[in-house]
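With one protein chain removed, the remaining protein chains of the complex are shown where they sit.
Right, subunit A next:
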Amino acid sequence: MAEERRGSWFGFGFCGFGQALGSGRGRQVTSPEPLRAAGTDAEVCSVSASWSYTAFLSRERSGPIPPGPAPTCPRLLLSWLPAPAGAGQVQLSGSARGAAEGCRDAWASETLLVVLRDGRGPGAGAELQAWAPGSALCGEPLWAQTVVPEAQREDREDGEGDGTRARPLPLLPGARAYVSPLSPLYRPLAPELRARRLELGTEHALLLDEAGQVYSWGGGRHGQLGHGTLEAEPEPRLLEALQGLPMAEVAAGGWHSVCVSETGDVYTWGWNESGQLALPTRSLAEDRETVTGETTGLSGHGPGVTGTTGDEGGAPASCIALQPFPALLDLPLGSDAVKASCGSRHTAVVTSKYGQLGHGDTTSRDWPCRVEYFVDKQLQAVAVSCGPWNTYVYAVQRETS
């Protein structure tokens, strides 16, 4: 009985390099499929997906489930499930293969695989290693640095080591620095930022601090910084539009950004070329027009194009290409969001050429669409992690009432 409440991972989207994603058949998976278990004793606790390979971090099964009913709110559910303790194994799947023991965290990108490993020898601090993905984690890493023991101790004091408080990569323990796939690899952060979480997009970075405030910096040509301009920012700059609203999550996609507030509201900003902001986009509006035959192709286009976006008889939807300020989303059925993750051009499910939306097809969508697979199977999604072109979801069986 208790076993049923353990969650498992599902994947869907692009798997053209054979990365583990459900059954792994073909080049893409359009509907969620359970991941094959890595081993009977190990439990996958986090997933970091790059374009051509995925890194799975798994640990020994943790202790027994506490008695009593499971909370229904997803955020509480995640912290209620006993998190595996200690270091585990990193396994690579896809264009990069191999495995390594003694790992606490892993972060995958095309040029670098970054791993946080237990120090070699007793009492040694953890070691941050950067490997070439093709090295199969054999030989020597491209770069290695010992994490200052004080930083590690700080982390352990802040939280009890459960998933909600630990600072995941690319943020380094102690939050004094982060790692980047581009040179320089090691980048310091001002300590007064008190970073809790950091996410990297293709050209920008997002930071969530202890007070739930969001900062952004980097390239801004597609509005992904959220400051209302298309200018770049060299240093972390506070998102004034969200000031005072405590955020629980941030996620960075290729050229867009998403954050989730503590009350479950979702904000998106940046490039909307495939509808990844869940706002109407011209390219999809034009596709819909062609399909429904509403135009002969010669009439004017521009703001004011009416697409069949679902609000029949409503005002014509204005198409949005760039959104330089955070926009609040209306999720269907009035649901609250808990986690968000972004791929290159999709958001914990919005665009879909490789099935990364999980709706069973390869159509893009510019409005939020629930993945029915999980509803049909009575699964409660608890965590989500997006690769550039695919999506991994951690879900738990619902209690049948």
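Just so it is clear, a residue touches a chain if its C-beta (ideal position, glycine included) is under 8 Å from a C-beta of that chain, and two chains touch if they have at least 3 such contacts; residues count from 1.
The rule we apply is simple: contacts and distances are computed from a predicted model.
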Omitted chain, identified by the protein name its UniProt record gives, among "Dynein light chain roadblock", "Phosphatidylinositol glycan anchor biosynthesis class T", "Bifunctional peptidase and arginyl-hydroxylase JMJD5" or "Sorting nexin-2": "Bifunctional peptidase and arginyl-hydroxylase JMJD5"
Touching the absent chain in the whole complex: find that residue among A:Ser31, A:Ser180, A:Thr202 or A:Thr363. A:Thr202
Looking at A:Ser95, A:Gln145 or A:Ser180, which makes contact with the chain not pictured? A:Ser95
Which candidate, A:Gly254, A:Pro280 or A:Gly387, sits in contact with the chain we can't see? A:Gly254
Among A:Thr54, A:Ser344 or A:Ser364, residue touching the chain not depicted: A:Ser344
At which residues does subunit A meet the chain that is not included here? 14, 16-17, 27, 51-53, 95, 110-111, 133-134, 202-203, 219, 229-232, 254-255, 298-303, 321, 344-345, 353-354, 388-389
